[in-house]
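Apart from one protein chain that is not included, each protein chain of the complex appears where it belongs.
Here is chain A:
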Amino acid sequence: MRDTHAVLLTMTTTRQPATDLGFLLHKHPEKAQSFAVAAGTAHVFYPTAREDECTAALLLDIDPVELVRGRHDRAFTLNQYVNDRPYAAGSMMAVALSSVFKTAMNGIAKSHQELADTAIPLAVHLPALPSRGGPDLVTALFEPLGWQVDATAVPLDPEFPDWGDSPYLDVRLTGTHRVSEALRHLYVLLPVLDNAKHYWVTEEEVGKLLRAGEGWLADHPRRELISQRYLKHRKAYVRFALSRLAEADESDEEQLDNALDEPVVAEEPDRSVPLAVQRRGSVVAVLKAAGARRVLDLGCGGGALLRDLIKEPSFTEIVGVDVSARALEVAARRFERTPERVRSRLTLRQSALTYVDKSLAGYDAAVLMEVIEHVDEPRLPALEYSVFGAARPGTVVVTTPNVEYNVRFPTLPVGRMRHSDHRFEWTRAQFRTWADGVAQRYGYTVRYLPVGQEDPEVGPPTQLAVFEVSR
């Protein structure tokens, strides 16, 4: 035996004679059997095999090193080695189910075909099920299929109750289903719950998984989430490099690679036009009014504003700049199908606003849309110099949240910022003090515009400043 890691799933029936479960699964209740599966060994045995109750257990041994082998693009981060794979019933379990219970999953049971075609009472137990989305997602996925869900979170560490719950659930499903149906539900939905960590699912397997959803997936209320979670892209080198730096820093990768994270709150209450749309509209209007033709989008992120800019033919040259390689990848993908003639007006490049970048000099206008609040306040003077002093465009448009407005977001807890990466959020007065100072130091004039519905008490949700170079 190579390995003894354990991922466990048990399936119980009380339909008498319960031991007939052995015929349905094609595994003898009095024997413990082992099967080689991808990246490990699956063991099948029956903890209980009585007339009134029979439980089959699938214990999966996973070799974590085997998981990484041959995946050079993915390897070399520590969490590939010390990870939950050997214990958590995620995608590996799904793959093992389809291999060990292949015939059962197809609903074939020669001697007991009638029983196989019958819905029988079943109980499934998964003691460590990774769920990105918590107990609610398990319920949302299994309940519409006729399962009763009982899911409890496993604490991270009983010695450190402050740390809260782990991402694992102890899940019990009960319902009346054909065995083949139950197996196919598990086969498709376990990886969906596992989401972010299904790096071993190949494209070919995606096809197989979707075929297993035939007959029920099309009507599932969460079918979009289910299919979407299979479509993950490979990481480019830079992202792996970033993962390694996160480990060197002993932080979580997502703490560093958060350039594309969505804000905690984004929308004004009771408004039909999203705030982000109003913001982009205002920026484009200001740029057009300034007569800008060559425009920089500094901190372009995934390219939402670029998409609006490129629709305006008056912008003859558009440069999207971001420090995040991943953001630039996403932005580039956004314009993959844009006609060559249009796309030729757009350039994407990596740069950092706290460094002077000579190639950004000489443009008509620059936009810093929801960017400055992602820079540590003590580093702002470096950004000011590189934008207003070195690049020195004729017009600079800056938008940033108005923190006074935060009280109008019902879902935002008091004192929380709108985005997990915001380093500060300013009041209207703070923003003006900063902007007036910048304008004075660098020879610009500045004026202000509200974005979004201006609240008589706390002002607009977003504040916008337009700087114009003097002379």
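By our rule, a residue touches a chain if its C-beta (ideal position, glycine included) is under 8 Å from a C-beta of that chain, and two chains touch if they have at least 3 such contacts; residues count from 1.
The rule we apply is simple: contacts and distances are computed from a predicted model.
One subunit of the complex is not drawn; among "ABC transporter permease", "Carbon monoxide dehydrogenase medium chain", "Polynucleotide kinase-phosphatase" or "Tryptophan synthase alpha chain", its UniProt record names it "Polynucleotide kinase-phosphatase".
Contact with the omitted chain, checked across A:167, A:303 or A:320, is made by A:167.
Across the entire complex, the residue among A:38, A:352 or A:458 in touch with the chain not shown is A:352. Summary of contacts with the chain left out: across A:225, A:325 or A:412, the touching residue is A:325. Among A:46, A:101, A:315 or A:467, only A:46 touches the chain left out of the display.
Where chain A meets the chain that is not shown, the touching residues are 1-8, 10, 30-32, 43, 45-49, 55, 57, 59, 64-65, 75-79, 81-84, 86-89, 125, 127-128, 130, 154-157, 159-160, 162-164, 166-168, 170, 237-238, 240-242, 244-245, 247-252, 255-256, 259, 323-325, 350-358, 374-375, 378-379, 382, 385-386, 389-390, 441-443.
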